[in-house]
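The complex is shown incomplete by one protein chain, all other protein chains being positioned as in the whole.
A and B are the chain letters, set down in written order, and residue numbers restart from 1 in every chain.
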Amino acid sequence: MPDSLAEPMLPVPYRVLKVGRETADTFTLALAAAAGDQGFSFAPGQFNMLYVFGVGEVPISISGDPDRPETLVHTVRAVGAVSRAICGLQKGDTLGVRGPYGVPWPVEAAPGYDVLVIAGGLGLAPLRPAVYHLLARRPQYGNLELIYGARTPEDMVYRQELERWRGRFDFRVHVTVDSARGDWRGNVGVVPNFIARARFDPEQTMVLICGPGVMMRFTVQELLHRGLKRENIYLSMERNMKCGLGLCGHCQLGPFFVCKDGPVFRYDLLQDWFLAREV
Amino acid sequence: MSPGSADIGEEVVLEPQGLQQLLEILQRQGYQLVGPTLRQGSLVYGPLSAATDLPRGWGDAQEAGAFRLRKLREPMFFGYGVGQQSWKQFLYPHRRRLWQARLEGNDFQVLPPDADPVKFAFIGVHACDLEAILVQDKVFLEGPFIDPHYRARREQAFILAVNCGHPCHTGFCASMGSGPRATRGFDLVLTEILQGPRHYLLAAPGTERGRQLIHQVPHQKAQPGEREAADQLLDQTTRQLGRSLDTRDLKALLYRNYENPGWDQVAARCLSCGNCTLVCPTCFCHTIEDTTDLTGTQAERWRRWDVCYTVDFSYLHGGSIRATPRSRYRQWLTHKLATWIDQFGVLGCVGCGRCITWCPVAIDITAEVRALRESELTAAAAAKE
Partner (left out) sequence: METLEPILAAHPFLQGLDPRHLQSIGECATKVTFEAGRLLFRGQDEATHFYLINQGQVALEIFTARRGPIMIQSLSDGDAAGWLWFPTPYHWHYDARAIFLTRALALNVKELMQRCEQDPLLGYELMKRYAHLLAVQFRVTILQLVDMYGA
């Protein structure tokens, strides 16, 4: 019975078009569907399961432009066997793709709002499609602001793009690192500290956050302190995932399956589980 | 003996030899019969070739951390409770190949999975296990994604249920609303009754398939007395069940007690072995394994049951989310009795009692819930003073 629901576990082969180095261990791959396939459209914040032949499969956020879905872009940090294998792929190699999965950022509901995008480390990868989406429709929003933090300047991803964004008059961009060598001329400090500098109307602001748990926790506290509404704060969560379909049970976070109920969650619905430990 | 007299829901009486006739018809219809049988001194669920393969005349004695077969004086077909295994091993096998792939130069080709034509007839499904199948239906068939392998087997399976005339010592189906009487989800349900010399099977079809099956074996319309005997038997089973679990306000109870220090006490006993998840008829978690052969040109993907008690289960680069046994036991129990309700609209526990019987250190899910309730009462009493 080969209908569309029949084989959700089958990866589709994609060809590597380009591999770019972001940091010492992080690479950005551009992919295109192999057999003249049209590919698929996706929404900002969704992820794919990427399969390396014989090695295994991992969930990776889509970080390309949702208005240009014919090229699939993924930024991967080499931290395990599969992600290392992905980072070792070359132009012309093939990898398997299943997706897109997951609940996206609420960008469709953002017109009329100030939008504050807050990213830490590789957390910028799932937020980049949201930034593309917002910038492509810039007049629909109020103030648009990005706070991006990384460990050191060498750990920053999408550096050239950040510089381009900083050059725009309609997008306020704050980049900060935890520490830097003396030749760094940018900010040094932690992300939550920059919320005091962001300009927004707490009544009419949507915040999209992705980064390490500790960073998100402190950031949310700071946002609430500034009067943000819990229901206007969205976080993207990370968990062990095996299937991406809501069936394998690995990504459970209390009552949620991060793969199908997330990865993007509204803070007021998530907070009890977000703040509890070892959930 | 009027063929075609049984309507769906209407009860008829079969003689003991009618069971073998039912099984023969199912076999002729292409069903592979599986059910309880004795193998190497234990009660397992496996292929049956005839009614004589059932553990006739055997019963069981179960307690927390203990299971023993015992010989019955009566020649009952269904004189035992639930075994270590459950029917999920047939609908959702513990290991299954999902696909194969072949490397050709720089490309690879994914080959569709094996066809899965097995048409099972489950013989002797207890009410609790039937409810467990309905719970797994919600997991595998009602989400945004469905499991095609589960669906293929589930849609074809014939379910011959039995009402429990046998009170389990570790079971608490009555308090979970899932037994001892099978009320839905079966093609045919039997109640086995032995009254002095009189031994018969009260049969009620639940589907057209079941009705047609009954129609093909000699039967009589059930008399009021026979129906009453079945009712009495089930009432007696309910009364004699060894355990109960108070489900009032259960989800809120567990959510309120997420940080209860009592979890430390159960964690101190729990071995994190995961037996409870493997014997549980509703546990559905699995992992995905990708492999290659030695040449590196042939790859396979397998699905295997996984256990939420392992440190690896929640591993994320850099460490495990649930690193302590406390958090893992809490995850399992809270999932069964609370978060499952948010996820699937039903409890994840049917009260079969397997997790109690097969826990090597006799941890009892009903006692753990009771301990949480009592700790709240103690705390409330202390606050009043």
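Please note the rule applied: contacts are C-beta pairs under 8 Å (C-beta built on N, C-alpha and C of every residue); 3 or more make two chains touch, one makes a residue touch a chain.
Worth saying up front: this structure is predicted, and the values here are computed from it rather than measured.
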| item | value |
| --- | --- |
| Contact with the hidden chain (one of A:Arg84, A:Arg151, A:Arg172 or A:Arg230) | A:Arg151 |
| Absent-chain contact - pick from A:Ala136, A:Val188 or A:Leu275 | A:Val188 |
| Chain not shown, touching residues in subunit A | 120-121, 149-151, 155, 176, 178-182, 184-190, 192-193, 211-215, 218 |
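Just so we're on the same page, only the chains that are shown with their structure count from here on.
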| item | value |
| --- | --- |
| Cα-centroid distance, subunit A relative to subunit B, in whole angstrom | 40 |
| Interfacial residue positions of subunit A with respect to subunit B in the complex | 1-2, 5-11, 13, 34, 51, 53-57, 79-80, 83, 92-94, 96, 238-240, 242-243, 245-250, 252, 254-255, 257, 260, 272, 276-279 |
| Contacting residues of subunit B [partner subunit A, same complex] | 98-99, 101, 103, 106-110, 112-113, 139-140, 143-148, 152, 255, 258-259, 284-288, 290-292, 296, 299, 301, 303, 306, 308, 313-318, 321-324, 326-327, 330-331, 334-335, 338-339, 342-343 |
